[in-house]
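Incomplete set of chains, arranged as in the complex.
Chain IDs A, B and C follow the sequence of writing; residue 1 opens each chain.
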Amino acid sequence: GSEESGTDSKAGIAGEGVSGTLDFYTSQPDADAQGLVDAFKAQNPDVNVSIFRSGTEEVVSKIQAENQGGNIQADVLLVADSVTFESFKADDLLLNYKSPETESLDQSFVDPDGTYAGTKIMATGLIVNTNDVTELPTSWTDLTDEPTSGQAVMPSPLYSGAAAYNLGVMTRQDSLGWEFYEALQDNDITITQGNGAVLESVATGEKKYGMIVDFLAARAKNDGSPVELVYPEEGVPVITEPVGILANTENEEASKAFVDFILSEEGQKLASQQGYTPIREGIDAPEGLKTLDEMTILDAEAVELLETRSDDKTKFGKIFGQ
Amino acid sequence: MTAKQPIDGERKKRDSSFSLFFQRNNLYKIIGLIVIFIFFLLPVLRLIWLSFVNDGSVTMQYYTEVLREPATWKTVKNTLIVVGGSTILALVLGILFSWLVAYVQLSGKRAMQLFIFLPFVIPSYITTLAWTQFFSASGPVTAMLSWLPGELAAPNLYSMSGIILLLGISHYPLVYLFTVNVFRKIPRELEEAAATSGLSKQRTFWKVVLPLALPGIASGGLIAFLSNLDNFGIPAFLGTPANIRVLSTYIYEQVVGFGPSAFSRAAVLSVILGLIALLGTVLQWFLLRRSRVNETNRSDSTPRIYLTAGKQKLVEALLWIFLLVTSLMPLITMGALSLISAYGVPFKLENLSLRNYEYVFMTDVKPMSALSNSLQLALFTMIVCLVLGTAMAYLRFKYPDWSTKTAELFMTIPYALPGTVFALCMIFMWLEPVPGWNPNIYGTVWILFIAYVTRFLVLQVRGSYTAFLQIDPSMEEAARTSGAAGWVKWRRILLPLLFPGILSGALLVFLMALTELTVSSLLWSSGSETVGVVIFGYEQAGYSTYSTAFSTVLVLGILLGGALFMLLGKLWDRKVLKNK
Amino acid sequence: MIKVNHVSKKYGSFTALHAIDLEIGDGEFIAVLGPSGCGKTTLLKLLAGFMGPTDGTISMDDTVLASTKHVLPPEKRNIGMVFQSFALWPHMTVAEHVKFPLSYHPNKVKEGRKELQARIDKVLKLVGLDALAERYPSELSGGQKQRVALARAIAPLPNLLLMDEPLSALDVELRMEMRKEIQKLHRETKASIVFVTHDQGEALAIADKIVVMNQGRIEQIAPPEVLYTRPETEFVATFVGKCNLVKGQWRGDQFVPTIDSDNVWHDLGVADSFKTSGIYPVRPEQFQLMAADSKGMQGVVSFVQYQGHEIQYTVEVGEATWTIHESVVATRFETGDVVGISLKNAPKQTGTIVSN
C-alpha cells in the first residue's frame, strides 16, 4: 500500500485506484460485514480486505492487546458505540480523517476532530412478547410498574458495551436518571448477558418485556417471532456503530476509501438493505424500524460517558447487588 | 504381583540411572524447561506484568486496589463454592458412570458411552438454554411438579446451585473419560483378595477399587476442576441474572471494561485465578502421593458385577433416564430450535422447515470452510499434542523431580485461564515475540494452532500420564533387555499398553479444539474462521436459529463419528484381539 | 465337609478341569500336587468362589456353595487365600494388608484397637516381616511379597485356607519355618487347608492327604506315604518322587526286566495297575551304581548333578533313561562313564510302611 498522501482522496470518487491489503475489525454481524466488504471490493477490486469480526468487547480487547503487544494490526475499526472510539482517541490511537461524506450526516454523530463518524442508527427500545402482552407499553417507566414486576429483562452493562452506553445515557436524562435503574431493580428486572439473550428470553416467553436494540427485535418479528418493538415516548438512546481509522494504519489510502464508501449513499443503502436504520439523511429505514427523524433521541456527551463509564458500572453493580 | 514403583519420590531414587543420564544432560533439562517456559508461561507473564506497571513504573497499586475491594473477595468466595461444588458433582457422576460402565453388566454400554459424551460436546449456551427451558415456568418440570401434591416449585437455575449443577453435568464426562480405563485395568485378583479378606463388594469398592483408580480420578478431577474454573458461558448465563460473579466472568468484565487499568485489574484477578488452579494441581499431587503402580493388565471390559435381571433393568432404566435428561434433552432442544424459523414460534409442523440448514450449508459459505478449518486444526492439534503430551507425560512419569513438576505446572496455567484472557496473552506474546520482530504468526491460522496446542496440551499430558501410572516399569525393562530401545520400545510395548489412556487424552484434545470458542473468537483471522467463531457470530447477530442448526449438525457429526469409532473398536476387539 | 461334585471348568473352548470329584473333610490338610498348567489354581479359584463351575456343584455340609447357576461370593465364606501371584494391594503397607482381614473378615478381631494391633504384630512376626511393616509392596523383594500374601491369608484364622503355592518364592530354611507355622496353625485352629504346590517334597511333608492332578484330571488321592510307596498310575509314580518305570514281564510276584532277562526282581509292593502293564517302578535311590562289568544291566551316564548330600545321575539304559541317586560317599562317576546297575535289596522298605 502507498502511504504518501492523506489528502488526495477528497477528490473524485472515493478511493479510486487504491490497492493493497486492509485489516477491517468490526463487531457487525458476519454476513453484514462481508456484504459491506464485497460491495466495497466491487468498486475497488485491488484492495484485499480481511475481516476480523467478533463482539465489540472482544474486538476492543484485541486492539488493546495488540497495542500492548507493540503493533496494532487493524486499519479500520467499526464497533458499536462512540464511547469506545473516545477511549481510543484519548490514547491517540485514531487517525484524524474527516471524510467528505460526513457532510451529509447529522453532525452530532461525527467526531468534531474527525477521528470517527457514525455509520448507522441503532436505537434501544422495548421488546414485548405479543402472546402474553396485549397492551403495549409506551414508556420506559412501564418497566418499573407493578404489572411488569419480574417480567422484564435487560442486557448487562458489565458485559455489553452497548448496554453500558445506554446506562450512561439514560442515567443522564432528567426523566429517568439513576432512580429509573433503582426502580428497575425494585421491580425485579432480570439482568442477562446481552441483546441476543434478551431476544431469546422474550421471544420464547420466558419474560414478557425487554430492553433491546431495535434491529434485532424488528428482524425477529419479520422472521415470525411473536414479538413487537416499541420506541418509548421519552426517547431512545442511540448507538451509531462508528467507523474510524487506526493511527498506525499501513494503508491509509485504502482505509480512507473504505470509510468513504461506508458513509456514501451506496454504503448507506446497503446498511438499510441489511436491516439497519441508515445514518445518512434521506435514505429510508428498513421495514419495522424508524428513521432518524421519526425518533426522539436521548443523548449524552461521549467524552463524559467515557470518563464516567467505570463509575457508572460500579454504581450499577451496587444497585443490582454485585 | 504388584510392581516395583511408588509414584513419586521413591521412583526417583530407584530410577537413579535415568536421572544420572539426565545429570549429565542437565543442560537439556534446563533447555526443555526454558522452551516450556517460553511457550506456556511467558505469555501469561506478559499479562501479569501489566498488573505491576502503571505508566511505566512498577507498582503494587493494582494489587492493593483489587485486593481491598470486597467485590473481589466475594467473587473469590463464589468461585470457590461454584468450582468446588461442580467439581465434586462432576467427580461423583464421573466416577459413578465409569464404574458402572467398567464393572457392571449392563446392556447397551457402547450407546451409553456416546451419550455420556454429549453434554461435553454440546455448546454450553445450548445446554444452559435447554436446562433453563426445562425448568422454566412453562417447562416440563413445573408441569410435572404441579401434578404432585404440595407447593413444589421447580428449582431456580439462576442460582449458585444452578451453576454448580450445569457445570457438573457438562464436565463429568471428563472424569468419566479419564477414569473408565483405569477401572478396567484394575487386576481382578486384587478384588478377589479383598473378598477373601471378608470385604463386601461395597467395602472393596471404597478400600481397594477406588484407591486403585485414583490416578484416573485425580487427573479427571483436575481437568474438570480447571474446566469449571475457566468456564465462562454457564456462570455468565446463569449468574448474571442472579448477580453471581465468579472469577472468569469478573475477569471478562474487567477486560471489556475499557479504562486504562482494565487489563491490569484483569491481570491481578488472573493471578488469583491462577493461584486457585495451582492449588488444585497441588491438591491432586497430594492425592496421588500414595498411589502405587499395579501389575500391568490388559484392559478388561468384561463385567465384574452381575446383577439380577430385575436389578439390571432398574439400573439401566435409571441410567437412561439420567442420560436422556442430561444429554438428549439439550440435543432435542437444539434440534427443535434449529427447525423453527424464529424464537418463540410454536413448535408446530407448519412452522418447521430446513430453512436454517439450507442457509447455513448452502447459502452461507463460512460454515463449511469453518468446519474444514476446525477439523484440520483439531486434527493437527491432536497429533502434535499426542506426541508432545505423551513425551511430556513420560518424562513426568520417569523423572518426577522438580523440573518435570514445574513443567507440568506451567502447562496447566494456559488451560486454567479463561479463554479470553489466554487469547490476550497469546496476542501479547506472538504479535511481536521480540519487540520489533513480527514473525507473521499472529493474524494467520498458526496463532490458532499454537494457541490450541498451548492450551490443550495439558489434557494430553494428563491422559497419557494416567496411562503411564498403569504401567509397571518391568514392562519397559523387559523390552530393553530384549534389545528394544527408542521407537521400537514405544511402538511395540509402551504405546499398545498406553493406548486407551492416550486415546482418551487425544479424543479430549480433538473435541476441545473442534468446538473451541473463546480463544478463537479473539485470534481467528480472515480465512481461518473456526466452528466456534461462526456459531458465536450467529449468536451475536441474533441468528440463534442458524447457530443451533450448525451446532446440531456438528453434534450429530460427532455422534456419528463416535458411533463409527466404537464400531471399529468392536471389530478390532473381535478380529484382532480375538476377544471372547 | 466340602464336596466337589463332578466339577468341570472351561476357559472358552479349553477345558481346564474335567469332572473333578473331591472331598475336603473338616480340619483336613490337603495338598494338591501337579505339573504346571494342570488346573491347580483353577480348582482353588472354584473353591474360593471367584468363578462358577462350567458343570457340577460344590457344596458344604449339604448346602450348595456353587453351581452353574449361583455362586456364593467369597466374602460370605469363611476363607483365606494365598494367591499364586500374591495379589497385593499396591496402595497399602504390609501392616495394612494384615489389618484388613482382621477388620473385615467373618473372623475379625472384635476386641478393639490394642488387641488388633497385637494380632497384626504377631502375624507379621510369624512371617518375619515385623521390620517391614510400613513398607509398600513395591518396596519388597519377591519372597517378602509372598510372605505378605501368606500373612494376610492366615491372619483371620479362616475356616478354610486356600493356598496357591504359598512358599514357592522362599528359601528352604524359611520355607521349612513357614511350613511348620502353617502346620501349627492347622493344629490350633482345626481349619481345613487346601495347599497347592508343585513341590512333591512339600506335599509329602505337610499334608494329611495328597491330590495329584494332571491335565485337568485327578490321578490319585491318597495319604503321602501311600502315594509314594503305592502309586497307582505311571504319572503318579514318576511325578511324586522321581520313579524309573522299568519294563519287563510279571510272573506272579516275580519280575523279569526286559533289559536284563537273566535277573529276577521280587515284588516289593507294586500296585496292580503296574503289574498288568508290565512295569516295575523303581525309585532313584533303589538303584545302585557300580563300575561296569560284563554281566548285569549296563548303562551310560549322560548327566551328573551334585546335590550336596547325594549325587543324581541320569543314565541311559538301552532305550530308557533312568534317574539314579547315589550317596556322595559312594564311588563317583562322570558323564560318559559306562556303569553297571543293580537293584538294592531292601525288602523292608515299601512293604512294611504301607501296612503302617
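Some points to look at:
By our rule, a residue touches a chain if its C-beta (ideal position, glycine included) is under 8 Å from a C-beta of that chain, and two chains touch if they have at least 3 such contacts.
Source: prediction; values computed, not measured.
Protein chain copy numbers over the entire complex amount to A x1, B x1, C x2, going by this structure file.
Methods note: only the chains that are shown with their structure count from here on.
Taken together, the touching pairs link the chains end to end in a line with two free ends. When C-beta pairs in contact are tallied for each pair of chains, A-B comes out on top. Relative to chain A, the most remote chain by averaged C-alpha coordinates is C.
Relative to the whole-protein C-alpha centroid, the nearest chain centroid is that of B. With each centre defined as the average position of its C-alpha atoms, the distance from chain A to chain C rounds to 90 Å. If you average the Cα atoms of chain A and of chain B, the two centres end up 36 Å apart. Averaged C-alpha coordinates give centres for chain B and chain C that are 54 Å from one another. Looking at chain B, no residue sits in touch with two or more other chains. Taken in their complex, chain B has these residues touching chain A: 46, 50, 71, 129, 132-133, 136-138, 158, 236-237, 240-241, 243, 245, 252-253, 255-259, 262-263, 341-345, 351, 364, 366, 420, 423-424, 427-432, 435-436, 438, 442-443, 521-522, 524-527, 533-534, 536-545. Against chain C, the residues of chain B that register as touching in their complex are 1-6, 10, 187-190, 192-201, 203-204, 207-208, 211-212, 214, 290-295, 580. Per the touch definition, chain A reaches chain B in the complex via residues 23, 27, 29-32, 50-55, 57-58, 60-62, 64-66, 68-71, 73, 83-84, 87, 129, 131, 153, 156, 158-159, 161, 190-197, 199-200, 202-206, 216, 219-220, 223-227, 306, 309-310, 313, 317, 320-322.
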